[in-house]
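Missing here is one protein chain; the remaining ones are kept as they sit in the complex.
Right, chain A next:
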Amino acid sequence: MTDQRSQAEIVRQSLKRRYRKERRFRAYGIMAIAIALGALLILFTDIIGKGYTGFVKTTITMDVQLDGEMMYLDDPTDERQIKMADFVEPLVQALIKEIPGATEDDRKQVRELINPYASVTLRDALKANPEWLGTTQTMTFLTHTDVDVYVKHAGDDAYSIKLNDQQKTWVDELLERDVIETSFNDVFFSGGDSRDPSKAGILGAIVGSLLTMFVTLILSFPIGVAAAIYLEEFAPQNKFTDFIEVNINNLAAVPSIIFGLLGLAVFINLFGMPRSVPVVGGLVLTLMTLPTIIISSRAAIKSVPPSIREAAEGIGASKMQVVLHHVLPLAMPGMLTGSIIGMAQALGETAPLLLIGMVAFIVDVPDGFFDSATVLPVQVFLWAGSPELAFIERASAAIMVLLAFLISMNALAIWMRKRLERRW
């Protein structure tokens, strides 16, 4: 009797200790999650805080008098005349009219408020509408990057404002009268890179990324899945397949820059493929993604219950039929998830692409697999390294776009797994 009681006592004592241990363990877990979430929060607040202004552009709206005499132009359909004509003067004159107190003597300072590409915009508009010559049109132009920086970041010590006091007063006044306005930065999404931050866009990088990813996907998915199926289902178990397996696992751990060097040596130097093009980028990223896809596909095949395999074999399905009719459909969700995660990795990859020349300054949006291109992470790399601070906010904005792509790809992977997963 006494024995029993003391035993119950001992159990109770140890219970207390066990619960304490459990609580401590749970606290560690919560702490770990909090640290991870905190890091994520810091990352997002920093990027969004710095980058949201990248999605804002500063424009100036004014009545431009398209005086043929002033522009040395009397026939806007004549290509040669258009080339020779002066499209800056009408802009300067229009802005002087907008600023009270500004005179012909201030023309240099006034001119510095207008974006250097504004004259190109005006020229293109006139080329498209020759009948505008001699009329006055209300038009909207980008401001100079210095004005853009001043409007967005006045008072921020991180940014150096290059406007002088006179110009600042003018801009303040124009802002008040809504001549200078801020709005959503569609330029950022509709153009390629530029030397001028206000004009720089990521469409070129997005298209480059999509082209590169497409090449990567159509190469790495079939090759990876085929390799996984062969290794799992058909390959004999011997030293050679062990050797292959070890090497696939090794490849997954090879630093990506090495794949870049390989691409440079093999695809560009040996095969003579062009530099900076999505095809070569895709090939290099395929090499990099293959191990990930093979490993995850093999895991997916392994997780197909052997009872299904036996059932099919028991009816007399051949090896090929077992694989095609039963193993593959059941393993597909896992394979797709692995592939999408591999693709997301490839989308964020920079180092190997630097080596094959996708780091070049490319203004045009690429229009094919063999057209020079850059990709999103490389664009971020380029802008983040730029001495001009106006590019930093573009870099942050580009990071946000990149993250949006990555998050949607991962969400797609989760959705597909949920959708395709069969329960039994």
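Some notes on this structure:
Basically, a contact is a pair of C-beta atoms (placed from the backbone, for glycine too) under 8 Å apart; a residue touches a chain by one contact, two chains touch by 3 or more; residues count from 1.
Methods note: contacts and distances are computed from a predicted model.
According to its UniProt record, the chain left out of view corresponds to "Phosphate transporter ATP-binding protein" among "Phosphate transporter ATP-binding protein", "Dihydroxyacetone kinase, C-terminal domain", "Fumarate reductase subunit C" or "Ferritin-like domain-containing protein". The hidden chain makes contact, of the residues A:77, A:103 or A:237, with A:237.
Among A:100, A:155 or A:314, only A:314 touches the chain that is left out of the view. Residues 237, 305, 307-318, 321, 325-326, 330, 422-424 of chain A touch the missing chain (whole complex, contact as defined above).
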